[in-house]
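The complex appears here without one of its protein chains, the remainder shown in place.
On to chain A.
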Amino acid sequence: MDQNLKHRIQAQTAKVLHLVALFIAMCIICIPGLWVVLNSLRPTVEIMAKPPVWIPSELNLDNYRAMFGAVGEGGVPVLQYFTNSLIISVTSTLIAVLIGMAGGYAFARYQFKGKAAIFIGLMLTRAVPGVSLSLPLFIVMAKTGLIDTHIGLILVYIALNVPFTIWLIDGFFRQVPIDLAHAAEIDGCTRWQAFWKVEFPVARAGIASAGIFAFLTSWNEYALASQLTRSTFSKTMPVGLRDFTSEFTINWGGMCALAVLMIIPALILTFIVQKHLIAGLTFGGVKG
């Protein structure tokens, strides 16, 4: 009986410890984010209060109202930023995934000379720090008149994401047995049809996960966007955060409101795609 009891107590302790550890970990992950949400709903006086106000006395939408309001009242052209971000991120993600599919398919299905070299070369373009790229890119864009345009940023983000999408998608296509495609071709499909009807559906989960990584990268990118955009016509949301800072002070409430607006699309998208994300990574990761 002693033996049994001891084991049961051990198992119970392990279970409780597991739950406690999980709870603490989730708190650490969530609190900074919840703090941002909470601050977006409080007046500045309370955010900056000393001694601190832990339990808010009132929550209101003043910061949001000010943000959507006129420029003179602390408003920023937030809808324009949102639209810019959306156009740039979605377009660049779609194109990067298409290019990544073509490139990944080439790596997964064809044998050719210098394959490893080209592959490493692609990866190294991602290794170039954004800072050292932004200086010359600015000059090139200025010469070609692409500064302050959507197209300029879209091109940059495609290039930023293509190595990564190729790498991931290559892994997913390797998971699809080549016999499957061959069988389809014997049944009378062209190679093109075999790809769309057989190989693409199988690799779809992986392609979705490559897409979400690409989207999050372009949605959140700041260093290059801050150099290549000048006016509200092309500024993205991360650059827009800067509108709330002046030389010595920061409008925390307004900034938090914009931050919340910025996270919502990413949160929704990730929640929808996250099932594919895990499945996709499991597929593509090891043998990629």
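Definition applied: a contact is a pair of C-beta atoms (placed from the backbone, for glycine too) under 8 Å apart; a residue touches a chain by one contact, two chains touch by 3 or more; residues count from 1.
By our rule, contacts and distances are computed from a predicted model.
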Protein name (UniProt record) of the chain left out of view, among "SRPBCC domain-containing protein", "Peroxidase", "Sugar ABC transporter permease" or "Lactate utilization protein B": "Sugar ABC transporter permease"
Given A:M67, A:I88, A:I147 or A:V162, the one touching the chain that is not displayed: A:V162
Residue among A:A66, A:I87, A:L122 or A:V202 that touches the chain left out of view: A:L122
Where the unshown chain meets chain A, residue by residue: 18, 21-22, 25-26, 28-30, 32-33, 35-36, 47-52, 54, 98-100, 102-103, 105-106, 109-110, 112, 118, 120, 122-133, 135-137, 139-140, 155-156, 158-159, 162-164, 166, 190-192, 216, 219-223, 237-238, 241, 250, 252, 255, 259, 262-263, 266-267, 270-271, 274-275, 277-278, 281-282, 285-288
